[in-house]
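One chain of protein is taken out of this complex; the other chains stay put.
Chain naming follows the written order as A and B, and within any one chain the residues start at number 1.
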Amino acid sequence: MNHDPYQWGRPSDQTYGQYNHAIANAKNAPAEHDSFPKMNTQNPIITSTSVLGIKYKDGIVMAADNLGSYGSLLRFNNIERLIKVGKETVVGVSGDISDFQQLQRILDELETEQEVYDNFGDNNLRAPHVHEFLSRVLYNRRSKMNPLWNSVIVAGFNDDRSPFLKYIDMLGVTYGASTLATGFGSYLAVPLLRKVIPEDKDYVNVSEEEAKKVIMDSMRVLFYRDARSAETFTLVTLNSEGVKYDKQVQVSNQSWEFAKDITGYGSKQL
Amino acid sequence: MFRNNYDNDSVTYSPTGRLFQVEYALEAIKQGSAAVGVASKTHVVLVGLKRNAEELGSYQKKLIKIDNHMGVALAGLAPDARVLTNFLRKQAMNSKLVFNRPLSTSSAVLSIADKAQENTQSYGSRPYGVGLLVSGYDETGSHLYEFQPSGSVLEYYGASIGARSQAARTYLEKNLEKIRESASMEELIVHGLNALRDTLSQDVELTFKNTSVSVVGKDTNFTVYEDEDVQQWLDKLDSVTNSSNRNDEDEEEDAGAAAEAEGNDAGNQDTTEDRMETDE
Partner (left out) sequence: MTSIGTGYDLSNSVFSPDGRNFQVEYAMKAVENGGTSIGIKCKDGIVLAVEKIINSKLLVPGKNKRIQTIDRHIGVAYSGLLPDGRHLVSRGRDEAKSFKSIYKTSVSVPHLMDRLGIYVQNYTCYNSVRPFGVVAIIGGVDKKGPHLYMIEPSGAFWGYSGAATGKGRQTAKSELEKLNFDELTVREGVKVAAKIIHQAHEDNKDKDYELEITWCSLEETEGRHEFVPEDLLEEAIKYAQEEDEDDDEEDDDEDTEMAT
């Protein structure tokens, strides 16, 4: 594929007229391409796959692998995508890795401004605030036609100490649920997670062990089916005791027996 | 050489390190009518004494709402207060928009403190000429702050600003324990009004026309009581006149302007450092 967007062409001037740069201030295209609008990120480069999150009665369990893919090449295997913000909030990021790193810096600055500068001890930065803030950041960027190419899950606690779990994507769309996943996980993992928590309110019936088990199962299914996923991942548990990181967790109980029966995808002729 | 050469602007220190323009701005607060704030563990009450410039004119506003959980009382230049409260309202809305949470009282006051400081360090702008009492109820409970044009901000259990406010402070200091232990918002309002009452000059008494009351606190949005609505609170007072006038032994209050100046001096002394003054 030719990765230069300027080579992808644009509608012909005869049909649509010249590009109107005045619209949405889309002016600053480089001089040599002035028939084009200004263009920003068109595609992610180094990517990462699903983040999973599930509420249980005392908190939240999250998981994400440590892989950074360059196309189909598994390029980096040491990327920690579940990041702690403030004292009791974890933000899980999937999508473009450089944009994730930018988010990391933005969140570091947020933490500095809210907690380090606050010598009155009045600014308790918690998950709902981090979530609202991130949704503003992502929506602002997409409104500038320059999105941060990520899907994000924010986990933590509400003011009343109930678990908080909400999603934001690169368009600024947000929603909350007791079971959440980004990327491929939203197709493959969410149905598994919802078996444990059919309705949002039901998370109160789920124990930490059950939550961890379904996350482990989902990570295994994702590793089976998602070619951009990896075998080692990080598992985070948030509860009243704090935030616990289990790093270098392996996908367990694998059985590739089913693989021989897979047909299609060009792997095997019928 | 009697003229003070060091008081023309806020970018000149006197040989003793004082900033006269800033100190004069603090005097502007005392030109305004009094406002008193008191804080219990659950509520903060602000009360203000309103003036009307002429019989047919309306009374000047003393209390301004910032958000559901925050409001201020002012003494001094009301237009300056409008500028500052407008800024505070913007901060409050921004906090809701960006973080989905109410602005903390401390962030609010510090933001205007930093704004005020800028005006004391550069030529061409004057310091603000208004003092504010900022009341707020947030995650960390009830808070009462005093803001000054010098850019100083301090948290108090009870505070008063404006004309003859020293008298109110005396009441507050004497009744600090009771104020802190106030079980109900009614009790707290009565303490606030008692303190305000002590700032009255001899021929004036608290009426529903010249008194404003506000309260904010636990499960209580910032609420302002004006006009007829104030009467219910005045009814709870044992008297609506100044206690020192009732005892008719007030050598201080009678002397008018001279006494005022004396009161001011006392006021300056007990808060030396934070009022941007450094006495020898």
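Basically, a residue touches a chain if its C-beta (ideal position, glycine included) is under 8 Å from a C-beta of that chain, and two chains touch if they have at least 3 such contacts.
What you see is a predicted model, and the numbers here were worked out from it, not measured in a lab.
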Worksheet, complete the sentence: Among the options B:81, B:108, B:172 or B:206, the absent chain makes contact with B:172
Worksheet item: Of the residues listed, B:94, B:122 or B:184, which one is in contact with the missing chain?
Response: B:122
Worksheet, complete the sentence: Out of B:155, B:186 or B:205, only one touches the absent chain, namely B:155
Item to complete: Taking the full complex into account, find the residue in A:77, A:112 or A:207 that is in contact with the omitted chain.
Response: A:112
Worksheet item: Hey, which chain A residues sit against the chain that's not shown?
Response: 105, 108-109, 112, 116-117, 119-120
Worksheet item: Footprint of the hidden chain on chain B, which residues?
Response: 1, 5-6, 10-19, 110, 113-114, 116-118, 120-124, 150-152, 154-159, 169, 172-173, 176, 270-274, 276, 278-280
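To be clear about the criterion, only the chains that are shown with their structure count from here on.
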Response to the item:
The answer for chain A against chain B in the complex is residues 118, 120-124, 128-129, 131-133, 136, 159
Practice prompt. Flag every residue of chain B that touches chain A in the complex, lowest number first.
Written response: 97-101, 104-107, 138-140
